[in-house]
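A single protein chain has been omitted; all remaining protein chains appear in their positions.
Lettered A and B in written order, each chain numbered from 1.
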Amino acid sequence: MESWKTNRAVFWVLSLPGSFWLGFFFLTPLALIWILSFGEKTGIITIDITWTLENYIRALEPVYLEVVWKSIWISVLATVLCLALAYPMAFAISFAPGRWKPLLLMAVMLPFWINLLIRTYALIAVLRTRGYVNFTLEWFWEKADAVLTFIGLEQLELIGARFEPLPILYNNFAVIFGLVYVFMPFMVLPLYANIEKLDKSFLEASLDLGAGHWRTLRSVVVPLTMPGIVSGIILVFIPCLGSFLTPDLLGGTNAQMIGNVIERQFKAANDWPFGSALSFLLMYATFGALAIRSVLSGRQSGMEI
Amino acid sequence: MAELTTTAPHAVRSAPRRRRWFRRNDIGPLEYSRKIWVQLFVGATFLMLYAPIITLVAYSFNDSRRNVVWKGFTFKYYIKAWNNDGLFEAFMNSITIAFMSTVISTILGAMVALLLWRFRFPGKAAYEGFMALPIVIPEICMGVAMLVFFARIGWPSGMPWPLNLSAITIAHIAFSFPFVAVVVRARMSGFNRELEEASKDLGASEWQTFWNVVFPFMKPGIVAGALLAFTLSLDDFVITFFTSGPDTVTFPVKVYSMVRFSVTPEVNAASTLLIVITVIATLFAMKFQAPDKGSAH
Partner (left out) sequence: MMKRPHSLLRPNRRNFLAGTGAFAVGVSLMPYGALSAEDKLLNFYNWDTYIGETTLADFGSATGIEAKMDLFADNDELFAKLKEGNPGYDVIVPTNDFVERMIEAGMLENIDHALIPNMSNLEPAFQDANFDPGRAHSVPYMWGTIGVGYRPSKVEGVPASWKWLYDSDAYAGKIALLGDGLTVIGHALKYLGYSLNSTSAAEIKQAEELIIANKKNIKVFADDNGQDLLLSNEVDITQEWNGDILQVMEEDDDISYVVPTEGGVLWQDCLCMPKGAPHPENAHAFMNFVLDAEVGAVIADYIQYATPNGAAKAIMDESYTKNPAIFPTDETLAKCEPSIYIGEAANRLYDEAWTRIQAA
């Protein structure tokens, strides 16, 4: 890595456009909201900036911390599942024959060009009590039942007297499944970009030296693609943490995540200062986690990860 | 099957003792995509991804006002969706915004990734932190921030199309380009810097080095980043909702207000059309891009 002083012209050309965009179109709006988080609601639409910390103190009440905790473990589970599904997927794509790669990549991305809401409703049609998963299970149940009847074991009721649909919708499972479904490409893309550049001769060397496929994966491939894995985890975990539509539509009566609480502050509760304070606490926490991670791994921080 | 083996030279090298005619059907150690368990896994994942989509498409032909019970086959919702001017306009708006946002955020994101990959500079850690903000921030918070921002600076509304989409596009770029930067940066971390130095030592200019040495390596990262940016823009509802006005409704915003009441097959039909159009457009794009596919390696 070279110092910025060695080539100032290139440095400025590379840094100015992005910095300007970020500064003017992102940090400025954000600063407005940040200031709001120190405000006090004085009327229906009026907010006085009194630099009070009341909103932050309120955000630390146990009920909100509980919701945050729940959001964290739901997001962790969703991220882990996402990684488990996306890694083999990205692996298969990057080892596919050249002409297949763009097609496969497209096939992964295509579902995500359909509106999130429509996709979620489509998911409901698949998961609900009278949805396709249960129809399929019922079909298997009927076949199994017919077989049992045929061999004269129906009296034992090994598989129950009648088919009981699985309650897979409107609970935490559905929320996690929904999050995995929604955020898959955020995991596949960085993994693909990373596995794709992997020098295949390392794998050959490992295999030639007698390591099995599993061992090669564990000791060679995973460590080498760690940057991709970490980017993927971050790209999935963080949006999961702030999501509100998925728990809203797929969750049961206790599906509320912190995103739902924040959304309500900006809409139904009409309490923008508190909503801003909650958002910023969430951001501080995420930043804290990122910082700890980069300290632990001894790297610099932030984006490279 | 012939094309499979030609693109897997490693397989040839590591299995030199095999007889030539036999090689065609043999699976090399690195041809993971031909292994049955990989294929099964990928197939199962695709089933999970596509089962809801297939349901969605099937129900677009359902002769019922809602998506619950099958009442018979009809095309009428396609006609209805096609005649829905609002939906059509929203669709065109979405595509336009996604296109503009993808182009600009891919360029910005790639530049930031290059900057962070190449240079050491004071305050770099903080800079990276700020760049990660759009990824970290809850969408709803950013949406409200944009609403307040554009209202306070008095961003002109009611400009002729497509300038009226500028506010939404700006917001989309703001949250997309850091994603692109992350993806490209992950790719660049595997680049051998000596290649760049060698190129410069051999007398190539900055631009020549970038274009002939760095960029070819970056390309898969850029493609992945652009796809991500396009997806983010096309699918964004929350931030767009807060930045849109009466004449700048996008497809997700339109659909959102329609499905909140009840998912009618008209929405399914419109989505199906959207899928078909995107697939055709993508296939076209890939066909045009085909000749330099090999250089992506």
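Here is the rule we go by: contacts are C-beta pairs under 8 Å (C-beta built on N, C-alpha and C of every residue); 3 or more make two chains touch, one makes a residue touch a chain.
Just so you know, these numbers come straight off a predicted model, no measurement behind them.
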### Message
Could you tell me which displayed chains border the chain that was left out of the figure?
### Response
A, B
### Query
Of the listed residues A:D145, A:E204 or A:D271, which contacts the missing chain in the full complex?
A:D271
### Message
Can you say which of A:A9, A:V63, A:I151 or A:L209 touches the chain missing from this structure?
### Response
A:V63
### Task
Among A:Y170, A:Y192 or A:F280, single out the residue that touches the unshown chain.
A:Y170
### Query
Going by the touch rule given at the top, which residues of subunit A touch the chain that is not shown?
41, 43-45, 63-64, 66-67, 70, 128-130, 167, 169-170, 248-249, 251-256, 260-261, 264-271
### Summary
Residue list for subunit B contacting the dropped chain reads 64-69, 71, 82, 85-86, 88-89, 92-93, 96, 144, 147-148, 151-152, 157-158, 160-162, 241-242, 244-247, 249, 254, 256-258, 260-263
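We take it that only the chains that are shown with their structure count from here on.
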### Query
For subunit A and subunit B, what's the span in angstrom between their mean Cα positions?
16
### Query
Mind pulling up the subunit B residues that touch subunit A in the complex?
3-4, 7-8, 10, 13-14, 29-33, 38-39, 41-42, 45-46, 48-53, 55-56, 59, 67, 107-109, 111-112, 114-121, 124-125, 127-146, 148-149, 152, 170-171, 173-175, 177-179, 181-187, 189-190, 193, 206, 217, 220-221, 224-225, 227-228, 230-231, 234-235, 237, 251-252, 255-256, 259, 263, 267-268, 271, 274-275, 278-279, 282, 286, 293-294, 296-297
### Summary
Seen from subunit A, its contact residues with subunit B in the complex are 1-4, 7, 10-11, 13-15, 17-19, 21-22, 25-30, 32-33, 36, 85, 88-89, 91-93, 95-100, 102-103, 105-119, 121-123, 125-126, 132, 181, 184-186, 189-190, 192-194, 196-198, 200-201, 203-204, 207-208, 213, 227-228, 231, 234-235, 238-239, 241-242, 244-245, 259, 262-263, 266, 272, 275-276, 279-280, 282-283, 286-287, 290, 300-304
